[in-house]
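Just one protein chain is left out here, and the rest sit where they should.
On to subunit A.
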Amino acid sequence: MTLDAAVADRDTPTFVRTVGLVAGREITSRLRSKAFLVSTAVLMLGVLASVILPSVLGGDDDTRIAVVGGAAAATDGVSGLDPVAVADRAEGEAMLRDGDVHAVVVPSDGPGVGLTVIGLDATPGSVVSALSIAPAVEVLEPAAVDSTLARLVAFGFGIVFFMSALTFGTTIASSVVEEKQTRIVEILLSTVSARALLTGKIVGNSLMALGQIVAIAVLALLGLAATGERVLLGGLGPSIAWFAIFFVVGFIMLAALYAGTASMVSRVEDVGTTTTPVTMLVMIPYFLVVFFFDDPTVLTIMSYVPFSSPVGMPVRVFLGETEWWEPILSLAILLATTAAAVLIGERIYRNSLLRMGSRVKLGEALGR
């Protein structure tokens, strides 16, 4: 025990440095957990499979197309396509409107590969991707956005938000209870404030969650590019950017609520009893977007309600339904709700951390 420590070796850490230390510990301990690495690998494989498998398996059921004249050379013998020769473009378009064929392939006069693929109301993605060359695409009766694509994007945002929020929300919850159960929390609280501890946990886990969705996005885009689904990529940019912003803010809100509710119990086994309401808040937007992705009213409401706006607003941005100010307004609502959630979460956390034994009542946790 000496008191003559060199001054340079020790000072009073700032709030930011303390938060950095706590966040760093959260991240390293997560990266070292086998369970986390395995579940992340499974999730990544799932994403990759969902992007690649449809185009690989799609070949089993050949798509009927009408082929005009010289275009036959490019479509004959292509796996996944069942070409029907027609006299001219008009006949092909008639068959397309009748639903006899999925697409019409005609030789094109313009520059490029010399082929044009004509779809009825959407890009015939399976046809385009089956061709070894990228053709020009025409759509006869364009809907605002391809509905298959809209469904895909809505599902994509929904499932990524759902999985990441759930994974890292429950991670933060068990990390809070672990500290309480192992009693180390008392040593920590004698050194750092409850606020710094909670902020560090939220920051650490938010960074991990963000890292995961970036990895998923990169993987999905690479997968799409590799399978030739280039047509899907256009127009996704702005909605992905909004999704990332909304996700970070929305995740902070959920993380604060997870941490607060988890701190009310003393054993990891009991954590589900108090965090279930928060888990519901994560699951509801997922199911709403799965069932109502094509219902503009539901989607509009979802895009403003804080718990579902991280999914709802980017989908609407993608569909082109939004005015420029709408995402900003919704983000402001989300930010305000997040600020409130952090205050409530911190209060519950601070009041519950040292209460061991039976579950802390919500009223007591919210008290002074």
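Everything below uses one rule, namely that a contact is a pair of C-beta atoms (placed from the backbone, for glycine too) under 8 Å apart; a residue touches a chain by one contact, two chains touch by 3 or more; residues count from 1.
Criterion: contacts and distances are computed from a predicted model.
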Undepicted complex member, UniProt protein name, chosen from "UDP-N-acetylglucosamine kinase", "ATP-binding cassette domain-containing protein", "Hydrogenase formation protein HypD" or "XRE family transcriptional regulator": "ATP-binding cassette domain-containing protein"
Touch with the omitted chain, as defined above, among A:90, A:184 or A:336: A:184
Contact footprint on subunit A, counting only the chain that is left out: 1-3, 5-6, 8-13, 18, 21-22, 25, 29, 32-33, 178-179, 182-193, 354, 356
